[in-house]
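What you see is the complex with one protein chain gone and the rest in place.
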Amino acid sequence: MLSFKLEARPEASRTMSYLSPLIAVVLTMLGGLLLFSALGKDPLEGFQVFFLNPMRSWYGVSELLLKAVPLMLIAVGLAIGFRANVWNIGAEGQFILGACAATGAALLLEDVSGPQVLLAMIVAGALGGAAWAAIPAFLRTRFNANEILVSLMLVYVAQLLVSWLVFGPWMDPDGFNFPQSKMFSDSALLPMLVEGTRLNLAFVMALGVLVVGYVFMHRSYLGFKMRVAGEAADAARYAGFSAKRMVWFGMLAGGVCAGLAGMAEVAGPMGQLTDKVASGYGFAAIIVAFVGRLNPIGIFFASLLMALLFLGGEQAQLYMSLPASISKVFQGMLLFFLLGSDLFINYRLRMRRTLAKAGA
Amino acid sequence: MKPEHAAAASDAQPRLILQGIRKVYPAVVANDGIDLRVMPGEIHAVLGENGAGKSTLMKIIYGVTRQTSGEMFWEGQPVTVENPAHARSLGIGMVFQHFSLFETLTVLENVALALPGNPDLADLARRIESVSTRYGLPVDPRRHVHALSVGERQRVEIVRCLLQNPRLLIMDEPTSVLTPQAVRVLFETLRRLASEGCAILYISHKLDEIQELCHSATVLRGGKVTGACIPSAETPKSMARLMIGKDLPACVHTAGQADGEVRLKLAGLSQASPDPFGTALKDLQLEVRSGEIVGIAGVSGNGQAELLAAISGEIPLSEAGPVQICGNQAGRLSPDQRRQIGLCFVPEERLGRGAVPSMALSDNAILTAAAAKGLVKHGLIDFRAAKAFASECIERFNVKCGGPAAQARSLSGGNLQKYIMGREIMQAPKLLVAAQPTWGVDVGAAAFIRQQIIDLRNAGCAVLVVSEELDELFEICDRIAVIADGRLSPTRPLAETSVEDIGVWMSGMWPGAESAPAAPSDQSTSDL
C-alpha cells in the first residue's frame, strides 16, 4: 500500500516559498473554471472574460496598472508591519483618512495653482493615514489593546466620517445633492504619464515606495529588527529591540502608505471625494502583501494580479451578467490556496510503502 | 489481547521486551535496532547522553510516537501501543521530564484528565490522598498546579501514574528538578514500588544515581545499544566509557582570581514577576568580580528566569540602582545598552531567544554583535561583515553546520549552543552571564563549552553561571550561591562547601535565611 506522510523539513524551503504563490494562482484559476461551470457558464469563456479581456489593449493594461497602484502602495506599508507581526488590518480606514486629508488640502488651496498644491496633498494624505494608524499604535503600546480589532473598528468609523464629510460640510453645492465633494482644480490632480490613459504620476510614486520598501526590509538594521520581532519575539527582546518601536513603526508605515494611496485615488482617477472612495483596496492589499511574500518585488506582481481580479470582476459583470463581487470570491480563493500551499515551505510529503497489516 | 491471561503468566516472563526497535526521523535515525528486557520488580536504567535516543524510545513504549520497525512484547504478547491511553490501559505509566500538567487546572482535574471514563471527583480526591500517603508523596488535590513547586509537580505526575496501578513505570530524567535530598526520597518511593512488583524504566545520564538505584542498565549511544551492565558491578568510569565511547573529558581548571574589580553588583534587587505564575525576586545581593566564575544553583522555577531577565535587561527595572554592570547603574537600561557597557548574555532557550530559528547563522550574528563587531553602517547592514564574523565563530568554536547560511534551527542543540556561546565570547565581554550553558548538550560539547568559560575567566572576564546541574557548577565555579523562592543565599568559595550543603540550601535553608521557607515543598518530603 502507498501512503503519504507529512514530515518536517530541517530547513524552510526557499524554492517552495517562491513557488507557493504561483501554485496558488494556478489553483485559483482552476477554481475559477470550476466556479464558472458551476454557474452554468462556459468556463473557457469565463476565463477569457475574466483573465484576458482586461489586458486586451494598451488602454486595458494602463487601467490595470492604475488599479494596481493603490494596492502596491498599501501592501508595501502593510508588509513592513506584518513582518514584525504588527497586524494592521485597518488600511481601508487609513486610506479613507488619507483621501479625506488630501481633499481637505485641495479644497483649502482651491485658489492656488502650481506643484505646491499636489505636494501639500501628498503630505496631508500621508499624515492623514498616519494619524489614523497612530490610534491603534498608541492604544496597543500604551494599553495593550489588540491592534487588529482597533484598526478594524476604525475602518467603520472612517467610512462614517467620509460619509459625514460628503453629505455635510464638503458636499458640492452644485452636485445635485450627490454625496461628493467639488471636483478638484487641475493643480490638485496628478499629471498623466501617458496621454489618452488615466495612468498618472502615482504609478511612479508607487514604484519609488517599492524601492524604498525593499531597501528598508532587506538592507536596513531597523528592517532586520522588525523581522526578528516577527519571527521570534523573545529573541527580539533578548537582543534589546524595542517592541513598542516596532509597533509604532509598523503601524505608521502602513498608515502613511495607505494615506498616500488614498491621496492618489482622489487626486487621480476620482478627481473628487465621494463616500465610495475606498472600494476594498485596503482589504485586498492584505492579500497582495501575503501573496507577494511580504517582499516588494513579489508585491509588485501580486498587485498586478489582484488588479486583474478587480477588472475581471467588472468584465464579468458587463459581459456575463455576474455580480462584480465575484472578484472578491477569487481574492479569497487566492489567499486560501496560498496559505494552504505554504505548508510545503516547512513540510514535505514523503511517499512510502507500508505493508498492509491484518487486524492491526 | 487477553490481559487476564497475560497477567496470570506475568511472574514467569519479562514484563516488557523490545526487539530491534528502529525509529527514523527526517534528519536522523533516533533508534536503531534496540533490544531491551525488563522483569517485574526490576529497576532498569536506560543510560545515555543527550541525543542518544532515550526519550524517543520511551515515547514509543508509551505510545506517544510509533516505531518505524521492530517488535514490542508486553507480558509475552506482541503489542502495538496505539496511544498513551492505550499504554495506560495496558498498565504502562510515564512521568515526563517536561511535565504534562495543566497549570490553570487543579491537581484533581489534572489527575482526572489522565484517567479513563468519568471518575467521581470527590472519590478521586480520596484516592489521591490515600495513594500519596502510602508512597510518601504528599499532594493537596485541590491546589492549582501553577501554585506548586517543581518537586510537587513531579509528585502529581507520579501519583497520577500510581492511581492506575501501573505494572511498568517510566521515569524520564526525574532528578533534574529535585534537590539532592528530595532525590533520596524519590528513590525510596521507587524502591518500594519495585518491591511490590512494578517494573521501572529509569532514564538518566547521571551515573552515580544509576549505580545507587538500578538493578540493571542498558546503555545507548547514537541510537544504538552499546552495552548492558549491572550498575553495582561497574564504576562510573566504566559506565561513562560505555555511554560516550571514551573517558569523560575533564576541564583544565585553576583557581580564580579573588580580588578583581566588581563587574556585576546586585544591590537589593527586588522585582515582581511579569508572569502571573512566576516568582518574585526578594532583596538580592551579589557581587561578581573580574577573573572569577560565580555559580547560582537552585531548583528550576525559584526565580532564575526573573533574575536573568533583570540582569540582561529583558525586563527593565523601575529604578537604576539595584543592578550595576561594570560600575554603571544599569537597572533601567535596555539589553542592547547593557551590551554596550560590557555585558554578554547566553540565555537558556537557544532556539527562539538566543537565536531566531528561521534565520541564517550570519543573520543571527547581527542579533547581538551588531554594535560590538561593526556589522551595521549608517543604518544599513554590512552582510559581508556579518558573514565573515559568523564564519570565524563557526571555525573557532568548532560548530558543525552547513556554513554561515545554515538556518539556526537546522543545528543540533550542542552546536547551536557552541555558536551562541562563541558569538558572545568573541565580543570580548567584561561580564558574561550564562544560563544552563550545557543543558541538553552532549558530553563533548559540554566539556568544550565549560573550557571556553574557564578560559574567558582566565582572560579577566567576570562570569556568572546559573545552572540546575550541581555537578557542572562544582566543576567550573570559584564561588557558589543558591537561589530559592526568589531569595539569594550568600556566596561560598567552592572549597568551603559541598554538594550536600548546597543541596540543603536549595530548599531555602541557608545560615541566616530570614525564615524557614513557608511554601516549598520539597522540604516536606526530605523530612519524611
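Order of writing sets the chain letters: A and B. Residues in each chain are counted from 1.
The rule is simple: a residue touches a chain if its C-beta (ideal position, glycine included) is under 8 Å from a C-beta of that chain, and two chains touch if they have at least 3 such contacts.
The criterion applied here is as follows: contacts and distances are computed from a predicted model.
For the chain that is missing from this picture, which UniProt protein name fits: "Protein-export membrane protein SecF", "Acetate--CoA ligase", "ABC transporter permease" or "Chemotaxis protein CheA"?
In UniProt, the chain excluded from the picture bears the name "ABC transporter permease".
Give the residue, chosen from A:Val49, A:Ala99 or A:Leu154, that touches the chain omitted from the document.
Hidden-chain contact among the options goes to A:Leu154.
Which candidate, A:Phe36, A:Phe51, A:Trp87 or A:Trp170, sits in contact with the chain we can't see?
From the options A:Phe36, A:Phe51, A:Trp87 or A:Trp170, the contact with the absent chain belongs to A:Trp87.
List the chain B residues touching the unshown chain?
The list for chain B reads 63-66, 83-88, 96, 99-105, 109, 112-114, 118, 274-276.
What does the interface between chain A and the hidden chain look like in terms of residue numbers?
Where chain A meets the chain not shown: residues 5, 8, 87, 89, 139, 143-146, 148-150, 152-154, 156-157, 160-161, 163-164, 167-168, 283-284, 286-287, 290, 322-323, 325-329, 331-333, 335-336, 339-340, 342-343, 346-347.
What we mean here is this: only the chains that are shown with their structure count from here on.
Looking at the complex, which residues from chain B come into contact with chain A?
My answer: residues 25-27, 80, 312-314, 334-339, 345, 347, 349, 352-359, 363, 366-368, 370, 376, 379-381, 406-407, 409-410.
Show which residues of chain A lie in contact with chain B when the two form their complex.
Residues in contact with chain B: 7-12, 215, 219-222, 224, 227-228, 231-232, 234-235, 237-242, 350, 360.
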